[in-house]
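Here the structure comes first, spelled out in structure tokens, and everything after it is commentary.
Rather than the whole complex, this shows some of its chains in their spots.
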Amino acid sequence: MKPVVSIIMGSTSDLPIMEKAAKLLDEFEIAFEINALSAHRTPTEVESFAHNAKGRGIKVIIAAAGMAAHLPGVIAAMTPLPVIGVPINSTIGGIDALLAIVQMPPGIPVATVGINGALNAAILAVQIMSLGDEAMAARLEEYKKGLAKKIVKANEELAQVKYKFKTN
Amino acid sequence: MKPVVSIIMGSTSDLPIMEKAAKLLDEFEIAFEINALSAHRTPTEVESFAHNAKGRGIKVIIAAAGMAAHLPGVIAAMTPLPVIGVPINSTIGGIDALLAIVQMPPGIPVATVGINGALNAAILAVQIMSLGDEAMAARLEEYKKGLAKKIVKANEELAQVKYKFKTN
């Protein structure tokens, strides 16, 4: 299957975080690819990647980066595809990466999710692709219902907690 | 024409910022609507809006909010459509709104752009809709080339600046 989502990250050390995006896409049976690319170490490869992504059939790019996180913005500058940026927490809580990704200048947006928000990046990719794919849209609705079930389960756990207290 | 993008904001005081989104969509001849909605003052209308948006043909929602900015996230919780959040700068530089929009919990992403980033929100909406619309995609490519022209013009202005200095 040809990938339609491309997950890129600066190093394999980001993989434990970005795997959550991969798993969600896998759960939705969306073909994806994972690659390492660095805006600073492999600028030529980044350029080549960005220029070719649409032609290769990629629809959404998920780019993770930490510190002075340039990767999502640099790619967004070179592709018409929507780019989802995932700020990675490294030394100062991820605020550096968040600001370096979200505060893009007029003309070149990056769709930014929360710090280490790999799962949400994948869900956002699904939401975007669901606009042209009713089957995927239906699956997304199912997924959202599943989120509510976690709350039901939480309430069952809390119900037992309450017996510890004397007044209830 | 039936709107496909819905711009919502908490009050008309956000309009001077959000007009940039409206103008960009207008430039792309994308039908849109602008409405005021408040997660806190009109929760019932927000719910009704969010539940009906997809059925009414809306494809992307752009939601602007300041301070403890809940509007984008609250809507994202009740629609399968992609929601683009625009943090509005009110009292402390917009950092409150940025964090209140971007730091969404797992399961409910908001595609966040920069503080007061209304133009980028609209471009992101165009990028998303272009995935299923080659004519729009072509127009987007044109638009991006136009951004580069601003730099050419800037260089012409700078060329004249340089004559002020003796060493050049």
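Some notes on this structure:
We just call them A and B in the order they show up, numbering each chain from 1.
Everything below uses one rule, namely that a contact is a pair of C-beta atoms (placed from the backbone, for glycine too) under 8 Å apart; a residue touches a chain by one contact, two chains touch by 3 or more.
Only a predicted model underlies this, so the values are computations on that prediction, with no experimental measurement involved.
Note on stoichiometry: the full complex in this file contains 8 copies of its one protein sequence, with 2 placed in the shown coordinates.
Following the convention adopted for this analysis, only the chains that are shown with their structure count from here on.
Per the C-alpha superposition, subunit A sits rotated 180 degrees relative to subunit B, a value rounded to a multiple of 5.
If you average the Cα atoms of subunit A and of subunit B, the two centres end up 19 Å apart. Across the interface of their complex, subunit A is touched by residues 59-60, 80-82, 84, 98, 102-104, 106-115, 117, 119-121, 123-124, 127-132, 137, 140-141, 144, 147 of subunit B.
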